[in-house]
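The complex is shown incomplete by one protein chain, all other protein chains being positioned as in the whole.
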Amino acid sequence: MNFSSDTSAPAHPRVIEALASANTGMEASYGGDTVTAALRGKLAAIFETEDFDYWLTASGTASNALALSCFCSSIGAVLCHEEAHIARDERGAPEFFSGGGKLQLLTGFGARIDRDALETALRQINPAFVHETPAEALSLTNLTECGTAYRAAEVALYAGLAKEKGLAVHLDGARLGNVLAKGKATAADMTWRAGVDVLTFGLTKTGAIGCEIILLFGDARKKFGELKARAKRAGHMPPKMRFLAAQAHAMLEGGLWLELAGQANARAQALADVFTQAGFDLAYPVDGNEVFPRLTDEAAGRLTAAGGVFYPWPGGAYRFVCSWSTAEAEIAAVAGALKA
Amino acid sequence: MNFSSDTSAPAHPRVIEALASANTGMEASYGGDTVTAALRGKLAAIFETEDFDYWLTASGTASNALALSCFCSSIGAVLCHEEAHIARDERGAPEFFSGGGKLQLLTGFGARIDRDALETALRQINPAFVHETPAEALSLTNLTECGTAYRAAEVALYAGLAKEKGLAVHLDGARLGNVLAKGKATAADMTWRAGVDVLTFGLTKTGAIGCEIILLFGDARKKFGELKARAKRAGHMPPKMRFLAAQAHAMLEGGLWLELAGQANARAQALADVFTQAGFDLAYPVDGNEVFPRLTDEAAGRLTAAGGVFYPWPGGAYRFVCSWSTAEAEIAAVAGALKA
Amino acid sequence: MNFSSDTSAPAHPRVIEALASANTGMEASYGGDTVTAALRGKLAAIFETEDFDYWLTASGTASNALALSCFCSSIGAVLCHEEAHIARDERGAPEFFSGGGKLQLLTGFGARIDRDALETALRQINPAFVHETPAEALSLTNLTECGTAYRAAEVALYAGLAKEKGLAVHLDGARLGNVLAKGKATAADMTWRAGVDVLTFGLTKTGAIGCEIILLFGDARKKFGELKARAKRAGHMPPKMRFLAAQAHAMLEGGLWLELAGQANARAQALADVFTQAGFDLAYPVDGNEVFPRLTDEAAGRLTAAGGVFYPWPGGAYRFVCSWSTAEAEIAAVAGALKA
Partner (left out) sequence: MNFSSDTSAPAHPRVIEALASANTGMEASYGGDTVTAALRGKLAAIFETEDFDYWLTASGTASNALALSCFCSSIGAVLCHEEAHIARDERGAPEFFSGGGKLQLLTGFGARIDRDALETALRQINPAFVHETPAEALSLTNLTECGTAYRAAEVALYAGLAKEKGLAVHLDGARLGNVLAKGKATAADMTWRAGVDVLTFGLTKTGAIGCEIILLFGDARKKFGELKARAKRAGHMPPKMRFLAAQAHAMLEGGLWLELAGQANARAQALADVFTQAGFDLAYPVDGNEVFPRLTDEAAGRLTAAGGVFYPWPGGAYRFVCSWSTAEAEIAAVAGALKA
């Protein structure tokens, strides 16, 4: 009954096996290895394009901040939701990596940016007015911090609005697999075809040890040299990078990432059903692997007493996160504890 | 015959096994796990003290820069050798992490800081003269970039001089195992007993996948909270940190790190003998796992033609690095190629 | 009828005279001059204490950012009102000077921080939770951006709450003279006696060419060396600093600053009366030299047509700023244009 976070889950065994397989002989350091190079084909297949560059890190925070720092200068701002991970949970990483750039926080239900809020913010951008910091990038998160999803058409709409004003578009896809596993959009539709310039494609929460892929699409590829330089000086150019790449191979091979994400989603849906059948509202729709029931103190206490691990969330609900390793028995245990 | 770098070597198989062993069940994220906590005992035994705190990263560059940023402010400088890794090979990481602090470069043979150069630099520090940037930390590297070592007494002497002027002392120990495997000093003598405040204890080059331990000793422990905050915002607080810690367990258990470092050293010594017997001078003494022969163009060409991989080095010599995985046959192949 | 800003006004003639008087002979550079030193007495008299240090800059933005950067680290945040000058109008200066620190924006009517908002923010500070950026300083502005004032007792209350949580307290006093000229509190009561650690004491808007004094009170004086170093590297240690100090002498001598601020206040009050008599509401109370009438488009257009200069303000009102040089005739002209 540990629903604390998908970051607390183990890695899928195939990821460990892939590390062992990669552990043979000498390989060029710092990303020049054959394992990393061989990822290109898998990524091209998933994203249905050859027009991209990629870099690997072991950290979602680093991936987001590195990605943003290539598109938001030290005198610019990033538009994001006020509950975005980059705003709330990364200890100022975007400000650090950009050299003092700002986050401009937008509102919206369920950690999804409200269209009016976005349009207002975009309208106010005036680079000629030197006193204020103009937004240079829009950062969306899908799956959001509230477990809700943007549809591909919404990403495309928002990206289009942002691009009209000259902004770059970043997608924090720490839980992108959970969105795509729903089968409503392809990876390409949700990213570059929708206008996303730079993607943080997370595999850690899905089932890797620590593996995030930064993808630059189309024109954004001209930032690839800068991205590598920034990665190097931030300590995100590991000497034995083949072991990051090996994780990605294991996760992407045969669609394992989607399979694991789908499994986590299914558990979350089952858990949501348990809560609603027990009479508890959900604060947000369940679009992925996170459930936010509005528990009574009594119910929360009972679950905790039964060994449940989960966190209260700003706004009054509790957060339950399912991972690829969440067992059906854990869902049943929640149901049991609520009935008891 | 690949002597390009110990960073190009595979990991020792026990490191992979340790990852598999750690891959069970849920664990607290971001360093709160039991695997990370259990490292304390091993480190206490190696360093013969309980008076320390530690943090893990996958990157030597990050470890050095994080360590230094806790002791050198944005308006201060770090004294280091002009050939130090932090000055030459980290793309400005110390300047980035410190927010614009400076490196003040000192000279000395074989990448070892000359005592006169250090004393001159220390004498010139005048925090009251606001126009110049005063040194706030001394960074030593052992094993140095030229494969030479400081003795423990030298580290103690230099640290003592630095501390008289109020500087903190950092030791970049990316190849510390190679120094200690010589058996001339203990880990404690070479670090905190010599006055080192903060150590980057590298295990990656010794045989891990990617694992560096930052240790804060004694009074320096008051910086531990700041260190964690800086690690977080730099993306060096991996969610599944147990897998970093598992690598450290494997390397430290039963002294594997010293055994592997000693093996690399032995190969380097054998290689050095091959070069000297073939009539080539060595640019620097061989104190660890690196050899710098002054090859003729002809000899270098012959080695390359025979499949040898190694780099020319500033100053005219070539660098050959041995790792735990360097085979005796590779040394023999060099000898053969030189004779042919 | 130019009410665009008090920064568009000329300097008081005595300021120019003071420059001429200071322009004799050689003086030590970079703040070591006798003119700067002689300010201590005047400041001690005004603030009724000897327990302070001070530094001069020509810029309010620089003064605020320098002051804050001594009390908010690169991994910390500053609490301030969402309409504060440091948040809205300084192009990210606090983030730049602090090396990537954050501003945490609080709400409240009339650019005055709401007590509940402050208490909530203070309650949420948890330095042990490394993922979020803890507030390290509170920045108040008096006179606020909406021309409203905090009473000394309010500053003391807010400062007390902040200090309980370990925060430093900064006061942006770009228009402090306008507050104090009301005669409701002394400079000491409004600053160090209320718990203010560091003050930006603005004289530019009051009537200088460009002269802001950063004052560190009590324990905060231990940051004086750091403040000077930060000023130096930001280009705010002018070689001929005597000319900044001379401006301060002119403004402080005989209470000229309070006289000029009072005169601007009187004009603003007269202007406010004109608007209310003409049937227009004021968006905010007039506590200083700024007036925010809710004009109809028609009335605003008529004023503009008559040569009036003023700006629309977020929230729907218009901003009119009076300075020491605003003439009674300008107020009368507004009245005339509104009646026409």
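Just a few scattered comments:
Per-chain residue numbering starts at 1, and chain names A, B and C are given in the order in which the chains are listed.
In the analysis below, a residue touches a chain if its C-beta (ideal position, glycine included) is under 8 Å from a C-beta of that chain, and two chains touch if they have at least 3 such contacts.
Since the structure is predicted, the reported quantities are computational estimates derived from the model, not experimental observations.
The residue touching the chain not shown here, chosen from C:Pro127, C:Gly225 or C:Pro238, is C:Pro238. Checked against the full complex, the one of C:Lys42, C:Arg91 or C:Arg294 touching the unshown chain is C:Arg91. Per the touch definition above, the residue from C:Thr36, C:Ser59, C:Thr191 or C:Asn265 contacting the chain not shown is C:Ser59.
Residues of chain A in touch with the missing chain: 30, 74-75, 99-100, 127-128, 130-131, 225-226, 228-230, 232-233, 237.
Contacts to the hidden chain, counted on chain C, fall at residues 2, 4-5, 7-11, 13, 16, 19-20, 23-30, 57-63, 65-66, 90-93, 96, 204-205, 209-210, 229, 232-240, 243, 309, 325.
Where chain B meets the chain that is not shown, the touching residues are 74-75, 77, 88-92, 95-96, 98-102, 105, 130-133.
Definition applied: only the chains that are shown with their structure count from here on.
When each chain is reduced to the average of its Cα atoms, C sits farthest from chain A.
Distance between chain A and chain B, defined via averaged C-alpha coordinates, is recorded as 34 Å. Rounded to whole angstrom units, the spacing between the C-alpha centres of chain B and chain C is 50. Centroids built from CA atoms put chain C at 42 Å from chain A. The set of chain A residues touching two or more other chains comprises 90-92, 96.
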